[in-house]
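Note that one protein chain of the assembly has been removed; the remaining protein chains are unaltered in position.
Moving on to subunit A:
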Amino acid sequence: MTEATTRPVTLPLTRERPFDPPDALGLWRDEDPIRPLAYPDGHQGWLVTGYAAARAILADPRFSTRIELLHTPLPQRAMQFRNTLRRPGFFLRLDPPDHTRYRRLLAGQFTVRRMKGLEPRIEEITRDHLDAMERAGAPTDLVQAFALPIPSLVICELLGVPYADREKFQRDSAVLLSLNSSVEQIEAAMKDLLDYLDDLVRRKRAEPDDDLVSGLATETDLTDEELAGVTTLLLIAGHETTANMLGLGTFALLRNPEQLAAVRDNPEAVDHAVEELLRYLTVIHIGPLRAALEDVEIDGRLIRAGESVTISVAAANRDPERFPEPDQLDVARPASGHLTFGHGIHQCLGQQLARTEMRIAYPALLRRFPGLRLAVPAEEIPMRTDMAIYGVHRLPVTW
């Protein structure tokens, strides 16, 4: 092993091109898929960019997601991790058996069959937003008119959160996901959101409705505090992620007209196309993050107990050893097995919902507006390199 490959690097966040992960990640992956990473708080941990190693670590119970064990690769957040965010109900940051308890209570609500049952309503919501776009006329910002409101409304209805309150939770979750937010800003946004959802949980307990939060309130032993935490996690994870896939995915298709045509014209192509867009675009800008609970050897590298690992699923999804010609968007390729929803026990709870939304929304948009195109030069589209979930801030389109 050469000196150069063992020297710790810092995590790159800016991107050279809108649809590709930072170039450095790809170079490092091909050289050394597990390499030392210097964390801003002085910790020395690891950066994983290879597919096989990423998948192995995400599936390995010797790695923890507990916030109090993690160092963050993000300079602005260095102080935040240790003492905050460890909140009841945030099971993304719990290990078994605590994690298992929540996952079991929720997984039945997100099964493939349940999501199939939501299709008619998602189709209707999509239609309503397309109608509104048509009425308002071009040009429009696709993020505000389509990509953000559809998943927001869907998750609100599912959870039983009033959609009328969206400005509040969209604002708070934007602060939580911004890489530039200060610790104080994050704390304030989290408190605001938790207070709001705590209130909601109390109302649902008093007057249960036909929604997920009411169901959890009446049929499980979750406390108000735990339930508010669960709802916060579902609300944030449930709208920003899919929203960014819809915005960025449309941008990518507009730059690849042949692939766009396949998604628009061939219903059979849509399922594959969604998997490939998930792989190619990997909206998870940073992470997932893990910490070793004991010494673990992976690929000849010794990761010691207590060391943090930043797994770049964006780089792993471009690993040529797993996906041939990885930097090519090819909506016909078999892309399943990508790590965009993670892997192991924390693999995305809402993935079947996200798939259902995307499978409906992309073709519906492209069929309604066959002449859809960017309303500004592609270079002017503001990219979300400053957010934990990558995507476009705005996507001005016309038709």
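Rule of thumb we're sticking to: a contact is a pair of C-beta atoms (placed from the backbone, for glycine too) under 8 Å apart; a residue touches a chain by one contact, two chains touch by 3 or more; residues count from 1.
Here, contacts and distances are computed from a predicted model.
A.B. asks: Quick one: find the hidden chain's UniProt protein name among "Tryptophan synthase beta chain", "Ferredoxin", "Succinate dehydrogenase hydrophobic membrane anchor subunit" or "Peptide/nickel transport system permease protein".
C.D. replies: So the chain that does not appear here would be "Ferredoxin", according to UniProt.
A.B. asks: Can you say which of A:104, A:304 or A:367 touches the chain missing from this structure?
C.D. replies: Considering the complete complex, A:104 is the one touching the chain left out.
A.B. asks: Looking beyond the chains shown, say which of A:27, A:112 or A:332 touches the absent one.
C.D. replies: Within the whole complex, the residue contacting the unshown chain is A:112.
A.B. asks: Just name the one of A:214, A:231, A:282 or A:352 that touches the chain not displayed here.
C.D. replies: A:352
A.B. asks: Which residue from A:59, A:136, A:332 or A:376 sits in contact with the chain not drawn here?
C.D. replies: Of these options, the touching residue for the absent chain is A:59.
A.B. asks: For subunit A, which positions touch the chain that isn't shown here?
C.D. replies: Spelled out for subunit A, the touching residues are 58-59, 103-113, 336-337, 341-345, 347-349, 351-352, 355.
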